[in-house]
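Shown here: the complex without one of its protein chains, the others still in place.
Chain naming follows the written order as A, B, C and D, and within any one chain the residues start at number 1.
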Amino acid sequence: MAEMIGARDLVVELGAERGLFRRRAGVRAVDGVSLSVTAGETFGVVGESGCGKTTLARTLLGLQRESGGEIRLENAVVSGVAPSLARRQRAAVQYVHQDPGAALDPWWRVGATLAEGLRIQGLTNRTEAADRIAETLRAVGLDPAFGERYPHELSGGQQRRIGLARILLLRPKLVILDEPTAGLDLSVQAAVLRLLRDLRDRFGLTYLFISHDLSVVRRVCDQVAVMYLGRIVEQAPAAELFAQPRHPYTRALLGAAPRLDGKAVAPTLRGDPPSLRAIPSGCRFHPRCLHADMSCLEREPVMQPVAAGHSVCCHHWREAA
Amino acid sequence: MRLFAALLAALLLFATPPAGAQPRPLVWGDTLPATLDMHVVFDVPSQFVLLNAYDGLYRYQGNDLVPWLAESHTVSADGLTWEFKLRPGVKFHDGSALTAADVVYSFHRLLALNRAPAAAFSPVLKPENVTAVDAHTVRFVLNQAYGPFLAAMPIVAVVNPRAIAPHVKNNDWGAEWMAANDAGSGAYVLNPANYQARVSLDMARFPDHFMGWGHNRNPINEVRSRPVMETSTRVLSLMRGELDSTDSYLPTDQVERVNRNARTRVAQDQSMRVFLLRMNNRKAPFDNRDVRLCFAHAFNYEGFNEIILKGLVVRNGGPNPNNLWGNPPGLEPYKYDLALARQHCDRARAAGAPLGREIEVHVQTELEQTVQAAQMFQADLRKVGVNLKIVPNTFAGIVTATQQATTTPDMWVHWVSAYFIDPENWVGQMYDSRFHGTWKASSWYSNPEVDSLLTRARTSVVQAERQELYAAATRIVVRDSVDIWVYNTVNLRGLSRRVQGYSFSPVGSGGELRLMSLSE
Amino acid sequence: MSDMLASAPEAPSLMTVRDLAVHIPTDAGVARILDGVSFTLPPGGSLGIVGESGCGKSTLLRAILGILPKGARVPQGQVLFQGQDILKTPVRGRIGFIPQDPYLSLNPVFRAGDQLLEGMRNHAPGTRDDHRKKLINLFHAVQLPEPQNALDKYPHQFSGGQRQRLLIAAALACDPDLVVADEPTTALDVTTQREILALLRSLISERNMGLLFVTHDFGVLSSVCEDVAVLYAGRVAEYGPTGNVLADPRHPYTRMLLACHPDRATDLIGIPGTVPAATAQPPGCRFHPRCPISRPNCAVAVPEAVRIFDGSRVACPYHADPLPEVALG
Amino acid sequence: MKRLLRDPVACLGFLLVVFAALVAAFAPWLAPYPDDAFDSHLLQRLKPPSAEFPFGTDYLGRDILSRVILGTRNAITVAVSVVLAAMLIGVPMGLVAGWRDNWLSDVLMRVTDVFLAVPQLILALALGQLMAPGLTTAMAALSLTYWPFFARTVYAETRRLRGALFVDALAGLGASPARILLLHVLPNAAPAILVRATIGMGFTILTAAILGFLGVGAAPPSPDWGLAVAEARQHLPESWWFATFPGLAILLLVLGFNLLGDGLRDVADPRLRRSRK
Partner (left out) sequence: MARYILKRVLLALPALLGLVLLTFVLTRVIPADPAAMLAGDAATPAQIADIRTRYGLDQPLWRQAVTHVRQVMTGDLGSSIFTGRPVAEEIGFRLPATLELTFAALFLSVLFGVPLGLLAALDHNGPVDQVVRLLSVGGLAIAGFWLAIMLQLVFSMELDLLPLRGRLDVALGTPPTVTGLYLLDSLLAGRLDMFGNALKHLVLPAVTLCLPGLASIARFTRSGVLETLQKDFVLYARAAGYSPFRLAAIYVLRNAVTVTVTQVGLLFGALISGAVAVEAIFDWPGLGTYAVQAILAADYKALLAVTLVVGVVYAVVNVLVDVAQALVDPRVAEQLK
């Protein structure tokens, strides 16, 4: 199947400053990430806070300049250009924020915000714009009358729907969803997830789904990549990953997720995740890994294929399994 | 903790005034000059320092010029050579004797610095022509005869070169040091320790002053000068007893109140300070005599002098103070007569004078009277169809503007004070075209006849002849209605009633501490 | 009013909430945040309060802690703690509190020690030095790194997980009989959450303290609490042992809510409609406008709590009726 | 607005400002002696308040009530034009400087610092001297000294807003910086600007009065309040009314603007909004 978006050895450095009085090295929020998202699938990226998920998303989107590596969009290389140009080149990629309520200008009516997106993209015909907005609002399950409301007059679920409508108007091919269900109540979450699925089918979208909620990822994703400190440590089809996690981190993560039956399935992880400012040598997971040995401390593991479409970045995945 | 105790103790003391056994020093509340160097400044406030800390060859007492350091002088028939005989036994504050050489040094310094007090001398006197004939005789040889030479003599302070010498820097004649220090022989010694320009100046009596102290049985030993910035604060401080004197421009509205106060009184002395509204005679419409006459008749002299100033001034119809010699007798002042003013204006309009334009009158904001006069004038002029615009300005700004006729304001309001008592100070320097470019001559009046009369008066040393010439020139100037002369000042100085023996002099309003005493 | 405890007056109780109502006047009218909430917590027991946002969880908690917002009124009900009505005479020190957000719950400009000791100042016996020693011991117990120095550090010098350990230690510092925890792990990553929950569980049971645990996460709930009360719109919808409620929910709301859980659902449906605003509660059963099996009567009568077996009650007379398939997805 | 009116203090401010605006608008009809803007009547000098002259007369016999009424226009004109002019300079500078961290923003903020470091009054005085004293000069001088406050306010707001998610979202949609700044950042910064502007009006009236007092404000015979207080100085305490009524007028109008600004601040401050349930 055709690749929608792909990355090779992508490196993103954040916060490097070169001012008159200070010079500070940045941190590598994304450190050599390679991935390939097939058209039409939902590709999940999971990991704990600060692992580089969001930075990865913003880089693919073109809002953040990569420091190295390559990004492909529909098989054309789009990396290495100025940010302003990058964003225009990647109009087919759109992004839904973690908190779509805050992503709406509080001073603008929702309808105006939606129309603005169209205007930015060059559509100036008012009636056509109004039609498309009404149509899209209906598609996300809202009455077109919602266009008259202000963002603070909407509930969390409605805000998320508006967030979706806003980018759907732009007819994207790839939608990056950043924690689309964070902070939502269970009942609303279910509705939103269902809407996402419906929209994907209806508009033929591809999703890059960023989340830390494994239950949700398991439910909606086709492929899943697990990130730890700026690296992908394991990648596999969702079903396989959840059934047979290979990387010790993946297993810890899955085990830590609270289950309805209240049972614990794996030993807890030691310590807090280290900061990006002090990345451990060798395998960056080794200080918290139950299987770590000297080789983990000295050598950085590389991605190894485990099965078709399943790869892992661990020296000891065979023993650990 | 100790600090805390100290604070506490201080708070306790807060309520109890400190006991003072000695009589309180005299606290003088008049404005201080910008600097103590009497060769650099010459204005009304500087007289306080000049009269008390320094001596000149001659001095004004009241309106009279009396020999001071000099015992006498002689002048050659051509008016060029002047010789002054010095009084013996005069001592500077450091105890050294004052000799002719010191007088020569003082004039050299004055001319080298070439600042305001040199103005009267630099056109007629070259430094090399001031010489000491012997230890007690100084000779001046002028380039040309100069009638007011003697009248200007009190301007020049004789300073002590031996006190200055150690402090000369970069050939500055010790100017920086002198600005804050004492090098005089006067009745009081300046105390440099507490001196702060325009803030405080302390003085102590000089027991060895050459005039001796026999005339004053109870002289003031200590004087503290504390100028006050705000008029209201100044008056209140006087009434509360924080000050013993105000400046000599007490607002007329306060006079009654100060006199009513048991602690204070007002000393009223007719001065020689003419208040006038200036007209730029070179600029239309004031190049038209009818316009000037129109304006002269539109000013409500009586209203201003009698109502606003409560009659505490004297109507003065010409440029010279009424009480000065050389003023023509029977000079008829212009009267407030709007009908007549209108006639003149109509005639001027008919002659094409641009009276339709807005005429600017510049006032000195910090001097309230200039503003009042302008506002009153504005209301009256409106009645004769003239539009007057009041522009607030500063003396510095106006002085700069008057350097050229084109930049000189249409009108401005000010006083001409007595720098030396001689008609030259008024009519001479105000209406002789040779002084164009100075603020005093800012009417830009130009009349060859007046020029020649004034030149002759200036170069004569015969008093009677000079008197005639100045009177003639004054008559022409008044006939031409060059400016609008309003009044001659009565100086109003608020004084504490404990101050006795206050003496007035029209030059800088006097204030010789030598003559004063304090009654408790 | 529904009193779910009427039938078990003899049960020993650490805390009993009886028929509690809290009203807060607002611009839009009186918000009836809580309305007739009752439950009981035996000594050493652990009760989870679960519900979606806006159901009144935090107000309940604030009522128990005696920190209701300005203007709030309690028109009825009691909160009995060891037999004493703490709405009238607040107890301090005997109830420990673990707040929701360890990042925001410590004053950034004071050292950690100053803040924790201030809390002990009035409520724990002994001198400040005793308090210090006690806290340091507790820091060992909560496995805080460098327990000796922790008191002198500022809050920002700890990581999120460490701060939560710090706050757990603080909650235990006065040897309380009850610990109240307000979603103590929502701000944490799953791996940290797991550790903190395990720690909390063991500390509570070691010391035989009661635990009142507020959460919206059924997974967390199931790993911590023996019993659960499901709140909906200011009322208790269902109450019972956690295992039972999760495995066999009876109230239509609980059933539909659990069906939304991604681990549970066969299809994602959600619950139609939204939680009513606290100022505009519907009459009768507050869930009836969203309920697929509501009857006309539901809009009129406030449902009585129905006892299913000892210690398990549901506030729905039709709890035995099956829900339509579509509602469960 | 509704919230504002529920706040009695802000309401008082609002009323004062509206009242002053009405007085200013109808001043020539309200003043008993409108000609006293320039006329003088020496025989009625310094009369105490009476039925004929409720506020008394000044040192040229002019009716103080009329002059206070006529002066309202001055005060409001000064306040509004100074604040508008200062906004015109300060707001764009703040927007541009706050948007990015680059040399331009450094330069702009340094310039702002320079102006902030000069005491306003001294700068205004110097400027007043420079451009011939008068009301327009005073207004120009005050605008030139007040804009840094707008620049600072807008700068801080822009920096805060540029990190806001909705700005990020707009960037994600490919909106140009100009569009984001003008259509989104500016309206969101509006409450802060409005508060600053209201307080600035009060501040301006006060500073203009001080300038008038020091002689570089309005030129006589303008019925300017500050000028009136300055003129009255020499007549205290006898003619207390001369200084008191113009002084009170200044106090009330500035109070009005400040109370309004204070109320607006509470309403506009989203951090405080929550507490006003």
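By our rule, contacts are C-beta pairs under 8 Å (C-beta built on N, C-alpha and C of every residue); 3 or more make two chains touch, one makes a residue touch a chain.
Predicted, not measured: the structure shown is a model, and the values here were computed from it.
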Residue in contact with the excluded chain [from B:228, B:266, B:324 or B:411]: B:228
Of D:105, D:120, D:158 or D:204, the one touching the omitted chain in the full complex: D:120
Contacting the left-out chain in the complete assembly, out of B:403, B:433 or B:517: B:403
Contact footprint on chain B, counting only the chain that is left out: 3, 6, 9-11, 13-14, 18, 20, 24-25, 27, 34-35, 37, 40-43, 114-120, 122-123, 175-176, 178-180, 194, 196-200, 224, 226, 228-230, 232-233, 236-237, 239-240, 242, 366, 394-397, 399-401, 403, 419, 435, 437-438, 440
Contact footprint on chain C, counting only the chain that is left out: 65-67, 92-93, 97, 99-101, 104-110, 115, 118-119, 122-123, 154, 156, 167, 170
Absent-chain interface as seen on chain D, which is shown: 7-9, 12-13, 110-111, 113-123, 125-127, 129-130, 132, 202, 206-207, 209-210, 213-214, 226, 229, 233, 236-237, 243, 247, 250-252, 254-255, 258-259, 262, 265-266, 269, 271-272, 274-276
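Rule of thumb we're sticking to: only the chains that are shown with their structure count from here on.
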Selected interface, A-C versus B-D, where C-beta contact pairs are more numerous: A-C
Mean-CA-position distance for chain B and chain A (Å): 87
Whole-Å separation of chain centres (CA-atom averages), chain A against chain C: 32
Multi-chain contact sites of chain D, meaning residues that touch two or more partners: none
Contacts with 2+ other chains: residues of chain A: none
Interface residues, chain D side, partner chain B - complex: 38-40, 42-43, 45-46, 59-60, 129, 132-134, 214-216, 219-221, 231, 233-236, 238-239
Interface residues, chain D side, partner chain A - complex: 101, 106, 164-166, 168-175, 179, 183-184, 187-188, 190
Complex contacts: residues of chain A adjacent to chain D: 19-20, 61, 63, 87-88, 91, 94-95, 97, 99, 102-108, 116-117, 120-121, 166, 170
